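The complex appears here minus one protein chain, its other protein chains still in place.
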């Protein structure tokens, strides 16, 4: 007689998150009593802290950062009031920057890509599975190659060609395509350098994946240079894009071992797996409000 | 003025492999002179060794295994003759089992899957990129869920429902669907146990991915049991399927760190990344003739 | 002309920790307002929270655990009062178990060992460097082999032979050697099973290092069995010792990749590096009050 294994249920989709988890992130100058103040506020307003992380860059004169997940029934509809109350009761006193939102609200994302598909497809696939708390509003590419793949996910695809001569107009078209519609831009192996003007205008954070273990091999052709230098590990780095190319605050990095047998083509292939994994983690953490920028570095809770 | 980074060329597709690389695998009882015999044969027939691995389970009475990649112009058309010559000049003398083939010939694969898409999609995507030396002949599933995804890759999809009562007929239908058409069956999270009869009849190796770090948590619900036991790492294991469930020779394993914060659902999600990576490596190595079975273990060159 | 690199200062010794960092650990049934209550207490008594971790096994009816590091001048001399105040003002209300102590006070440790030196020497070396917040009070061994090595660290060494017949007396001698003098017993490859009576009597936690990736290969000869099973990774597990051999709550685990080329002797050698690393981390975390036992599992902050 044959035996049938009971099949494990599929992972629950992210879209099914009930609307009773809120997230509060706060940053201010460090000093005594901040946690007491914030936790008393949440208690007073009926929120039960589920998880909390905090970090200070120095107990005197440093910067204090806090991230709290709390339970509160129907948190979305209570957000506007809660926000005003926190501003009035806590933030003014601490001169703090803060943000409060429902964990059920996905981050709206535009993905920029050129012709490499691995990072793009991994993000789209994870979003569809409910693994990433994002809604991919549009994919923008300077090449038409990946249009069909993107269509398979039901996501809009905008092809905006870029040449050195037409770059200003192309960047304007990119800005028009995403203005007011997204909370985050992800450069998923987008092989054009965005101008300082674009970064200024876009008004939302931009996450880039660099195909090396920065600061090693910053700039172009990192795998070729890794091969020449004979390194034993290759890596990838997800960072916020800034005007200083490849110098923005690092969110996540990882590496993989390679041997002398691997040619440059093999490094490119092995690296692709690291790139997509590192970028997916960085996007996940950013969209879960886990990443705080502190000067040229990040704190990741 | 704007700067444009020159875009790195895409990784070359596997289908573009020129037909001048051959692979020879040999196994026999260990003894002196085997390497000399084999390498002299290749030299005599104009083949230049590019890479060679060998292993012996014991210098007296052990088993000797050898894998060689060699350069030989138009290797495919010369294979039939080369095979007869090796049989006559080397294999008989060593009482060796051997196989010689062109690296450009892909392995024909049937993928069995239930409803989890991660392993399946990763194999299809890698095959399309030319990262795996395989041709996916068909996808067989006991559920219709993944038909559309598979269609997007242009791969045939065969839906064969399985119930405890209809299992014998279902397995016969599966055998009919793949008989003579494939060199390998990959169970990419196929949640039915294949009968001993099926494994007997199928006539080609069957690779399974198990969602735990075997031998820990063999059997059903490994992530639940990993959570209960409080392990700090979870893993996945790719192995050849044998009659003894979860006991077949292990090809590849890997693990990922988890914390107390991760619930069972998180383990399932984190585990999915390890599962697809481990299975892709196992399939790659098998199809590149890198895996030798030695009793209940494997040698992987 | 020759150039001289300025030499990097050595890592500061742990013994130099100033007496102004305190640690508070609390566990109780989960419910609203706990963080507010604890943080208000600390603020009221002049303590500034430096770092805080918390976890709940379930927001309704689960177990809540909290660990806080705080700054408070001359914390050691203020501890007795602070402890009574916390008992009165917080712990009674929450029916909480708690512990407060100065980070500058090292944990007093007895290390039990047989003849393998790697875990023992690593702990002694890290303690001397100030890397572990411990004071090794004594080393107890059923063999005399390692006496000279231990003497080199200026640590007392007690040789207590154990045979099946003399085990009860030997265990009594062990208890006498450490009674009231230690806060922790570390089994650093101590190859005797401690009796239930011993574990009952000893009155302090006992940490063991097992030379496999539990629950795989529980029991004796794990490396031999790993070799036979053909696993691709071997590991080590640090856990609290309980009556159920190799079943105690796991504190830390790690693995290392091995190949078919490695014989059992190689696995033993490679494994030794993992064992000492895993044990050192587990001891560090335990002594820094980072480990909470929750049934058969642990929470590690």
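Labels for the chains are A, B and C, by order of writing; each one numbers its residues from 1.
Criterion: a contact is a pair of C-beta atoms (placed from the backbone, for glycine too) under 8 Å apart; a residue touches a chain by one contact, two chains touch by 3 or more.
All values reported here derive from a predicted model rather than from experimental measurement.
For the chain excluded from display, the touched partners among the shown chains of the whole complex are A, B, C. Residue C:131 is the one among C:20, C:83 or C:131 that touches the chain not shown. Of the candidate positions C:78, C:116 or C:239, contact with the hidden chain is made by C:116. In the full complex, subunit C touches the hidden chain at residues 2-8, 10-12, 51, 114-118, 121, 125, 129, 131, 149, 152, 162-164, 167-168, 191-193, 195, 220-221, 223, 261, 265, 268-269, 272-273, 277.
In the full complex, subunit B touches the omitted chain through residues 31-36, 39-40, 42-43, 46, 48-56, 59, 71.
Where subunit A meets the chain that is not shown, the touching residues are 55, 213-217, 228-233, 235, 249-250, 252-255, 259-261, 294, 296-300.
Heads up, the rule we're going with is that only the chains that are shown with their structure count from here on.
Remark: rotation between subunit A and subunit B after Cα superposition is 180° (nearest 5).
With centres set at the average Cα position, the gap from subunit A to subunit B is 34 Å. If you average the Cα atoms of subunit B and of subunit C, the two centres end up 42 Å apart. Residue numbers of subunit B whose C-beta contacts span two or more other chains: 261.
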